[in-house]
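Up next is chain A:
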Amino acid sequence: MLTGIVFWVLAVVAVAAGVAVFRVDSMARATYALAASFIAVGLVLLLVDLEFLGVITVLMMTMEMAVMGIYMIMFMGMNPALMPMSMVHGKRPALVVSIGTFVVLAAGALLVPWPTRRGAPAADLVTSLGEAIMESKMLVMMTVSPVLFATIVAALVLALPRGRYDRLGDDLRAGKAPR
Partner candidate 1 sequence: MLSSIIFLPLVAAALLAVLRVPDRVARWTWVAVTTADLVLVGVLIARYETPTDGGLAFEERARWIPSVNSSWHVGVDGLSVPLLALTAVVFCACAVYGLREDRRPRQHAALFLALQTTCLGLFAAQDLIVFFLFFDLSIVGMYAAIAGWGHGREAGRSALQFFLYTFLGSLALLLGFIGLYLAADPHTFDIPELIAAAPLQDHPVAGGFVLAALLVGLAVKTPTIPFHTWLPPAHTDASAIGSAVLAAVLLKMGTYGFVRIAMPALPDAWRGAAWVVLAVGIASVLYGALVALAQTDVKRMIAYTSINHMGYVVLAVGAAGLAGTGTAARELAVTGAVTQMVSHGLLTGALFLLAGVLHDRTGSYAMRDYGGLARTAPLWTGLFAVAAFGSLGIPAFSGFIAEFQVFAGSIGTTAWAAIALPGILITAALFLRALQLLGTGLPGGRSIGFSDVRAVEAVPVTGLLLLSLAIGVLPWLLLDLITPASAVLVDLVGR
Partner candidate 2 sequence: MTLQTMLLVAAALFSVGLYGAISQQVVVMVMMGLELMLNGVILAAAAFWWFLSPTPDGQVLLLVVITAMTVEMAMGFAVATLLHRSRQSDMTDMATDLSR
């Protein structure tokens, strides 16, 4: 019963915050709203015994929103508080599509005869997760590592306007970039 009430509260918060992301009039506030939505979902995860993942979600999202805020100030040169928010296009099709999507998904969620639960959660969820990562799903994590490597390389390549040769000279010996 209590779980139910908490869930509904979190659910309303998550959705409302999600809606707010596109309703508030500044990007900074949108960031906060998004963070709120994520935190609410992270808390829902806690409700279904996924403490570890719930915490991760909350932490990751908080960090990410912080990064986003910094990013906007640093690169976009915007004042996050004063940024007016009217940069919208194609509102009507967006509404139609999203409402349609919702109707389809919701109808699916409600009407599909979902199968019954198979098995029960392991006693120690974190351990079972760790075992899964290291054994049966090892390849996932093996693949994640090059993904992270690729992400770092790719993000740096894209984001940095000047490579090492700009900074250190063509033979990498100069202490400073040639002006």
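The candidates came about this way: all candidates are chains of the complex that A comes from, given by their letters.
In the analysis below, a residue touches a chain if its C-beta (ideal position, glycine included) is under 8 Å from a C-beta of that chain, and two chains touch if they have at least 3 such contacts; residues count from 1.
Please read these numbers as outputs of a predicted model, since none were measured by experiment.
Given that all of 1 or 2 sit in the same complex as chain A, name the one that actually touches it.
2
Over in the complex, which chain A residues touch candidate 2? Could you list them?
3-4, 7-8, 11, 14-15, 18-19, 21-22, 27, 30-31, 34, 37-38, 41, 44-45, 47-50, 53, 56-57, 60, 64, 67-68, 71-72, 75-76, 87-91, 93-95, 97-99, 101-102, 105-106, 108-110, 114-122, 125, 128-129, 131-133, 136-137, 140, 144, 147-148, 151, 154-159, 161
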